[in-house]
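Omission of a single protein chain aside, the complex is shown with its protein chains in their original locations.
Up next is chain A:
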């Protein structure tokens, strides 16, 4: 469930006017910006941008970019974008890092539905005049490249048909590949990146039934080069995204020096999807509410924004 509390009585023109007043003149009324935008869903935010453009002949996003700063600005920029556009931007940022942040790429390609992933690829082309796979391939090498490119270009069958025999044989292939540390990377990539999600769940279940240990635990024991770590992320994202996101949040917060990029990314991308479930799981695992943990490690407008998105009333 989402944590976003979106207003029901909604007038895009009124909102555009309030936002205009909050950015005009000296300084910015960040509280007003948060109180509006953090309470609007994607469709509403889109209408506000349109209304703002019509009234003031200016791109609201560009205006906010120039008025806000720091982690708050980054978070608000990502928040106000259309979800598919947002993912395209996140992917681009991850690719262009000096060492491609493969976790983000895996996250995006494995937690979105096939149609959503397609929409992200389109949005990416529109924005960057390249295909997502083209940029990704040009910035990565070796097995990581093969895995990531396969993950972003796949268009998985999204039906519920399962082939039990195949699940059996492919669970064995995966098990053998993990056991012989000399990974048969090709087969692992083939299975994880082309099979449908339901088929993979059946395969993972088969794996656990036949070998008494879940495939992700088995991978953990197997070792830690980048490729194996990425595989681990793939499997966790496919298996149980909310557990995966809880772990990302936990690491982002607990790390000495909060990882704001990861914190922002998870909260902003999941607030309208399943952040509530992630929160509940976080509390179960850490005995502290996510809002409190975030409030402790962040400050100022950035904190106020995140905490509002997390569902805390002002």
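Throughout what follows, a contact is a pair of C-beta atoms (placed from the backbone, for glycine too) under 8 Å apart; a residue touches a chain by one contact, two chains touch by 3 or more; residues count from 1.
Heads up, the rule we're going with is that contacts and distances are computed from a predicted model.
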{"item": "Chain not displayed: protein name in its UniProt record (\"Beta-Casp domain-containing protein\", \"1-aminocyclopropane-1-carboxylate synthase\", \"Histidine-containing phosphotransfer protein\" or \"Annexin D4-like\")", "value": "\"Annexin D4-like\""}
{"item": "From A:20, A:145, A:243 or A:276, residue that would touch the chain that is not displayed", "value": "A:145"}
{"item": "Options A:65, A:133 or A:172, residue touching the unrepresented chain", "value": "A:133"}
{"item": "Chain A residues that touch the omitted chain in the full complex", "value": "118, 121-122, 125, 129-134, 137-138, 141-142, 145-146, 149-150, 153-159, 161, 186, 190, 193-196"}
